[in-house]
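First the structure, in the form of structure tokens, and then the observations on it.
In this view, the complex is presented without one of its protein chains, the others remaining in place.
Chains: A and B, in written order; residue numbering restarts at 1 for each.
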Amino acid sequence: MILAQDTAPLFDWDWVGRNLDAIWERTVEHLALTGVALTVGIMIAVVLSVVALRRPRTYPTITAATGLLYTIPALAVFALVAPFVGIGTATQRFITAEIALVSYTLLILIRNIVTGINEVPAGVREAAMGMGYRDGERVRQIELPLAVPAVMAGIRIATVTVIGLVTVTALLGLGGLGFFILDGLRRSIIFPTEIIVGVALSVLLAALIDLSLLGIGRVLTPWARGRGT
Amino acid sequence: MDFLSDVISWFAETGRWTGDDGIIPRTIEHLWLASLPMLIAVVVALPVAVWLGHRRIGGFLANAVVNIGRAVPSFGLIILAAVFFARAGVSLRFWPGAVALLALAIPPIFTNAYAAIVTVPGETVEAARGMGFTENETLWRIEVPMGAPLILAGIRISFIQVLATVPLAAVLSSGGGLGQYVVRGFAQGASGLVEVFAGAVLIAALTLGADWLLSRGERLVLPEGLRRRGSDEIRAAASIS
Partner (left out) sequence: MIRLDNVTKMFAGGTHPAVDGLSLAVGRGEFVVLVGPSGCGKTTTLKMINRLIEPTSGRIEVDGRDVMTVPPHELRRSIGYVIQQVGLFPHRTIGQNVATVPRLLGWEETRISDRVRELIELVGLEGSMLGRYPAELSGGQQQRVGVARALAADPPVLLMDEPFGAVDPIVRARLQDEFLELQSRLEKTVVFVTHDIDEAILLGSRIAILNVGAVLEQHDTPEGILAKPANGFVESFIGGERGLKRLALRAINQAGVSRGPVVDVTATTEEAAKVMGEHGVSWVGLLSGERLLGWVDGSEIEGRPLAELTPHEFLVSLRSDSSLRAALDAVVTSHARVAVVVDDGIYRGMLDLEAIAEEITE
């Protein structure tokens, strides 16, 4: 195979050393984009889940709507929102990106929250009522804690997905670590180091955060450890 | 409202639909870019997953595949693939996208097919064996038909995911199907927003349309009695979104 001169050498550690500041900045940007998306996403998902749980008939509609947002590729959602929010200022670009990222998380979060609560065993719910828990007390003290595993699973999936999607926001001028991926490509000579750094760090970030969330989930559910059967 | 009339004009321009850069050729390219990797993914991943599921081994693999698949950004994957193909002197219009999309297509197909076979109740399989079905017959005449809802769902999910990722390949060159409009438009800043929006509408229409079509198709193909097995619970257990 003839090596074309289309790219620079495969990995340039010097570049990494020289650009640690930029790498750090972009990582922080990545985390910020992810964090905001998840926080807003969880808040909206909780509200919609409560609606779906109180009025089960709304659930199919809610699922259909959020499913729509989920199916449309993130890039297209950016593109649908951008003309209306604008991409002139950094704030506008941030908002455009966040709207798309948040809408991607909704389906999975809502589905897991609703399923998590619905799957609390009927016997447990009945026993709680029969013993004299008021409705609010019961939901807060019994059903919610038992829904934690399902909710955490949803949060993990949503978070890892968002971390991947943040890279696409590079097309909007943001990108977090995706900035390096796009920048490496767009140079006059393709620069693999940047691309590799961008991809590797995204994956690393996703893996670390996933494991942390897994750990947090374990801490929150001491009863699910060491089951005999 | 000005903006929307601009968008409508964009669609109405002569040569917009047919012609070199036209919507129709680009849609066809988009579908082709999605279909080829899908075909290969199905041919490669499905039998392996089904076989592993039948033997009830390799569960960790199914799990790992899905988790890794989710953690690796498809955007990054495409561009990484581009790096290697560029070094090999190959045109970037098709191959990097195809390779990256293949990697993207495999996890849902693999994990769903695996879950589909593994969740067939043990007693059913035993009953079949007890009645004299051979291993092969048990697999293809009992387990696979019973797993059909999940398997088909996995293929549908995979295809929609791939279809949704094709646009990202547009950053590489002039490919990327309908994504080219969006990427090109963004590169032009504020003035490109009409094209960006139009492209987005087209992409959304294509993906939603494909999803709807495939869902309908799934429902038609599956016999009544099995429909319950494609339920949310099993899907959640298989940790497929």
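In this section, a contact is a pair of C-beta atoms (placed from the backbone, for glycine too) under 8 Å apart; a residue touches a chain by one contact, two chains touch by 3 or more.
Remember, predicted model here, so these are calculated numbers, not experimental data.
Student: Give me the visible chains that the unshown chain touches, in label order.
Tutor: Result for the missing chain's touching partners among shown chains: A.
Student: So which of A:Ile117, A:Leu146 or A:Val168 would be touching the chain we can't see?
Tutor: A:Leu146
Student: Give the residue, chosen from A:Met43, A:Met129 or A:Leu214, that touches the chain omitted from the document.
Tutor: A:Met129
Student: Write the list of chain A residues that the hidden chain touches.
Tutor: Within chain A, the residues that touch the unshown chain are 121-134, 137, 142, 145-146, 221-224, 226-229.
FYI, only the chains that are shown with their structure count from here on.
Student: Can you name the residues of chain A that touch chain B in the complex?
Tutor: Residues 1-4, 6-7, 68, 70-80, 82-84, 86-88, 107-108, 111-112, 115, 150, 153, 157, 160-161, 163-165, 167-168, 170-172, 178, 181-182, 184-185, 190, 192, 195-196, 198-199, 202-203, 206-207, 210.
Student: Within their complex, state which residues of chain B touch chain A.
Tutor: Listed in rising order, the residues of chain B that touch chain A are 3, 67, 70-77, 79-80, 82-83, 86-89, 160, 163-165, 167-168, 171-172, 179, 182-183, 185-186, 189-190, 193-194, 196-197, 199-201, 203-204, 207-208, 211, 232-233, 236, 239, 241.
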